[in-house]
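The complex appears here without one of its protein chains, the remainder shown in place.
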Amino acid sequence: MVHVGERKAGKAKITIINYDEHHFEEREVQNVEDCFPFKSKPTVTWINIDGLHQLEIIQKSGEHLQIHPLVLEDIVNTSQRPKMEDFDDYIFVTLKMLQYSDEKKETRTEQVSLILGSSFVVSFQESEGDVFDPIRNRISTNKGRIRKMGADYLAYALMDAIVDNYFRILEKLGEGVEDMEEELIVNPTPETLQAIHQMKQEMIFLRKSVWPLREVISRLERWESSLINKSTSIYLRDLYDHTIQVIDSIETFRDILSGMLDIYLSSVSNRMNEVMKVLTIIATIFIPLTLIAGIYGMNFRFMPELEISAGYPMVLLIMVCIGALMVLYFRKKKWL
Amino acid sequence: MVHVGERKAGKAKITIINYDEHHFEEREVQNVEDCFPFKSKPTVTWINIDGLHQLEIIQKSGEHLQIHPLVLEDIVNTSQRPKMEDFDDYIFVTLKMLQYSDEKKETRTEQVSLILGSSFVVSFQESEGDVFDPIRNRISTNKGRIRKMGADYLAYALMDAIVDNYFRILEKLGEGVEDMEEELIVNPTPETLQAIHQMKQEMIFLRKSVWPLREVISRLERWESSLINKSTSIYLRDLYDHTIQVIDSIETFRDILSGMLDIYLSSVSNRMNEVMKVLTIIATIFIPLTLIAGIYGMNFRFMPELEISAGYPMVLLIMVCIGALMVLYFRKKKWL
Amino acid sequence: MVHVGERKAGKAKITIINYDEHHFEEREVQNVEDCFPFKSKPTVTWINIDGLHQLEIIQKSGEHLQIHPLVLEDIVNTSQRPKMEDFDDYIFVTLKMLQYSDEKKETRTEQVSLILGSSFVVSFQESEGDVFDPIRNRISTNKGRIRKMGADYLAYALMDAIVDNYFRILEKLGEGVEDMEEELIVNPTPETLQAIHQMKQEMIFLRKSVWPLREVISRLERWESSLINKSTSIYLRDLYDHTIQVIDSIETFRDILSGMLDIYLSSVSNRMNEVMKVLTIIATIFIPLTLIAGIYGMNFRFMPELEISAGYPMVLLIMVCIGALMVLYFRKKKWL
Amino acid sequence: MVHVGERKAGKAKITIINYDEHHFEEREVQNVEDCFPFKSKPTVTWINIDGLHQLEIIQKSGEHLQIHPLVLEDIVNTSQRPKMEDFDDYIFVTLKMLQYSDEKKETRTEQVSLILGSSFVVSFQESEGDVFDPIRNRISTNKGRIRKMGADYLAYALMDAIVDNYFRILEKLGEGVEDMEEELIVNPTPETLQAIHQMKQEMIFLRKSVWPLREVISRLERWESSLINKSTSIYLRDLYDHTIQVIDSIETFRDILSGMLDIYLSSVSNRMNEVMKVLTIIATIFIPLTLIAGIYGMNFRFMPELEISAGYPMVLLIMVCIGALMVLYFRKKKWL
Partner (left out) sequence: MVHVGERKAGKAKITIINYDEHHFEEREVQNVEDCFPFKSKPTVTWINIDGLHQLEIIQKSGEHLQIHPLVLEDIVNTSQRPKMEDFDDYIFVTLKMLQYSDEKKETRTEQVSLILGSSFVVSFQESEGDVFDPIRNRISTNKGRIRKMGADYLAYALMDAIVDNYFRILEKLGEGVEDMEEELIVNPTPETLQAIHQMKQEMIFLRKSVWPLREVISRLERWESSLINKSTSIYLRDLYDHTIQVIDSIETFRDILSGMLDIYLSSVSNRMNEVMKVLTIIATIFIPLTLIAGIYGMNFRFMPELEISAGYPMVLLIMVCIGALMVLYFRKKKWL
């Protein structure tokens, strides 16, 4: 069992929430052993472990809950692809939690693993800070259905909170896309291209996180597991629809970003066209005139025009005429 | 239950249409409770609710009709993906109604949700104004089969009206595409590119609305629900074919628009080529002549040509010859 | 029931062909009612109706043959997607007939609908003129198997004639593609691009007509309908293979056309490169020489070179040398 | 029955090979009737017919072997897509034989059709010359398993020989791709582009021949036909793997060729960039200097610099300085 991912300092934090319709208890424990008595209680228990670097905690809880060693390996390997596995006694689900930090203006990815037993859910997170506060609230204040339902509903609620947050991320990205689109029309720079490219890459990574989730939730819903009640199944179907919606949005963003790239490239071409036109107009007007000036700057002894007193103004007039004709020609060609 | 979408002022409008083969009644009610007696009648009842922001109306009707809370949430969340769900007692369908406004020259999207019970249909719309007037007409004037059929046929008729309108939207967009195609050949500008891009994006959004509809209607048709008669199934199959046709058309438009983008880009290249040719022709003809003029403008003391009396006309003749040769060369190269 | 499509003037034309192994009869009738007696005959009857704008004919025949109203609507709506539907008593098939007119150099599309009953086939066409003459010939001269087989074989023969014509259309398009390919190598112009674009669009439309046909025929073949004999099934399988072959060819053409677009674009780039090289060579050779001429055209009082009697030829020599060096440089760079 | 394909002169050539473990006989016969006695023998018989233009031979053998008329039509129509059909008494397989001729440096395609009966294989080829010589050898010298196995193994061996030859073709094409890749780096010309384009097209046609073969062999392997022994099934599975490998290679080549096209296009861009840089450097250095020379070539009466005896060398010095500064500037910009 090897921990893969950013190594965090400090101790892992273990919190227990135990509840049923009439009763509620929240506690932070120091040792993972303190959680074990809750397992056999008929009330719903949610054990949340923040921090995967203390392998002995994972090991101990795994042994006590009789979890397959491969599952423990998957929990501490944070480069896991979202997946779901049913081991009859418990269901193992792992997925990616995304959080957008307004301060740092970046998206943080964290792997969350869930073990769903008959009356408990154990959740493993890489570090403190998550998107589950509304659920803790709903449990403690007994709002909504959550206190009336079993552990399977709790697992659903946790996954739902994670998927709901994807929408928030997408909204943020959507704003970024709109900003870029405006920039693209007003003043496209190589930085805009860089930004489109980066956004595209973010979409690729987001897609990689969400795409397998679709299958995970679909399998959870269809699975004939005794651990999931029929009444929770409906909620999972709803969650499935949300996941599809997230995937749809990502695909739409990808299509839009591809279109923006095309626009950028053709606007670069257009501007080069503009530059070329300016050059061509200037060169086409002045080079012939320069030739005329050059001709009358030749030192031939016998050049009759030079002797005519109206020669100079006439040549100037001819030059102006040629210039004007050129301008008219470019007007007609719609270059001016 | 949270209302997602544009918040509308004013009260929600509730209308009831109750009919069977021999009887017809249309009424606008103030309170949702006034609808409830109709539910148990054997005649077909269509309750239409315009406005989703008054959550208590949705709530009350949901409770009375014993609709699952998740369905109510889906009704008021207007960013829903088209979907269909069967709850034995009723079938829930949500889809997107598109309306093209000739005045504003824009497409308006609205979410329409349908609850199909044994003898009633409840339709929820975001705001007043819809595409259902022909159906109201057919019911009130007893035209066609609608008065002879049950609530399932009414639900079909509503969905059919929505899908029929997609064709109208596609026709409008098709006209736009044709206009752009002509513009592309006659006089392509960066605005044409912008228009192609915008049309492409509209297709992306249209596709997002219609694509899931295919599955919704396919499932409705194949579903072995007691709420849908076999005779209505044939109509749903027809509706399914129409949806496929809409999707086909969207894909075709996308292909055409991609082709137009290629044409635009290569026409930009072509024009740059033209510009470059003009510049090159001018420069290639005049720069050598300028050199000749420059040479005879040098102030060397001993330049025999300068003393010859025919020097000047001869140099002019040479210049004309060189220019003519250049022109011939470009003719041969097909640049002129 | 609304007729969608080009409105034709004149009366619809109704022809009846009735045959079995020993007997043959062809007749043109004025009223659709004259066809009805043939329906109950044990011999095979082919009723062909040219013209969909006389809705009362469609209506009457539909009522007599007890055809579902939706089918009649599909027959007169000529923007139908190819499809097949089984109503136990009869099978309804609609598909697109393509005809290439050598005179007008264009492809004409027409919708053909077939009703296959136990001993009759009714075919509906938009207008006179079709690809069925060889079949009429084979029936009247009793060539091949057609007179020995039932109505299902007749329906197969009609569809086969339509698909066979697709090959002829593809051949015509293939010749066009070859012409364009030659043009692309010899002398590519913006018109070539336009032609490639148009051919691509024709492929898109052709594909739209043929793609759903694949499914139609596949379903006909696999369908366990009492109306289709096992011996005809083999012919349908063959027809299915032909359809696949048509689709294959269309896809191949699309691939080739995409490749040609790439070739066009890069040949435009290549030519711009050529233009740029000419300009650069001219400018690079003559601009420095012009500078030299300019220098000795300066009016400084003390310019010793000007006084040397060999100054002028020496400067000319230097100019020639510089020009020659430049040419050598460009030769080395493979620009000349 | 119509022969489609290149019409060959001369008589069709019919050869018979009859063998079992202990016995071997090879014979060329003049009339197809001479083959018929072999059909009922228990030993394996391979009848090979070179030449499809003599329809009466195909007709006669078809009648004798009781082959469906559609199969005969498919045999003589050489634009057939590879396919397999089971008629209980015999299995019909048609596929494409490709031969690379080192002399002509081109790939020749020929359609080969096989009829596999209980104790015989009939193979139809368009013309003489095939890839089956190693098989004839193995039969005559009793090498390997072929003499110990039945007609189904013979059919497998023939198809295997054809697929094996695809690898040889791919190797040849692979060498061509490598040559082009080297050319692309060393000296890309429009001819390289032409070659890439042609290779791409060859891949398209190769793919068209091989892609349906995958399904043909897969169906042969899975088919529960009494004509194919279980022991031969293993060989068919192996053949299937080879076909997949061929398809994989074709797809890989296509990917590589697409990449090469990108490389070509961007190398064209790069070279244009180079050309533009040379032009810009020359123009930017010499045009300002030409202006200076022009200024001191003006004929104003009062130009003090002209009178200074050091004026001329100073101006020359200034010119050299400006030129040097420009060169430094371009060095800094990494253009030189």
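Per-chain numbering from 1; labels A, B, C and D assigned in written order.
Heads up, the rule we're going with is that a contact is a pair of C-beta atoms (placed from the backbone, for glycine too) under 8 Å apart; a residue touches a chain by one contact, two chains touch by 3 or more.
Remember, predicted model here, so these are calculated numbers, not experimental data.
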{"item": "Residue touching the undisplayed chain, where the options are A:185, A:282 or A:336", "value": "A:282"}
{"item": "Of D:95, D:121 or D:283, the residue in touch with the unshown chain", "value": "D:283"}
{"item": "Touch with the omitted chain, as defined above, among D:204, D:256 or D:315", "value": "D:256"}
{"item": "On chain A, residues whose C-beta touches the chain left out of the figure", "value": "68, 70, 74, 79-81, 83, 85, 187, 190, 193-194, 197, 200-201, 204-205, 208, 212, 261, 264-265, 268-269, 271-272, 275-276, 278-279, 282-283, 286-287, 289-290, 293-294, 296-299, 303, 305-307, 309, 311-312, 315-316, 319"}
{"item": "Hidden partner interface residues of chain D, rising order", "value": "185, 234-235, 237-238, 241, 244-245, 248, 252, 255-256, 259, 262-263, 265-267, 269-270, 272-273, 276-277, 279-280, 283-284, 287-288, 290-291, 294-295, 297-303, 334-335"}
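As a convention for this text, only the chains that are shown with their structure count from here on.
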{"item": "Whole-Å gap separating chain A and chain C, where each centre is the average of the chain's CA atoms", "value": "42"}
{"item": "Shared interface positions of chain A, touching two or more other chains", "value": "297"}
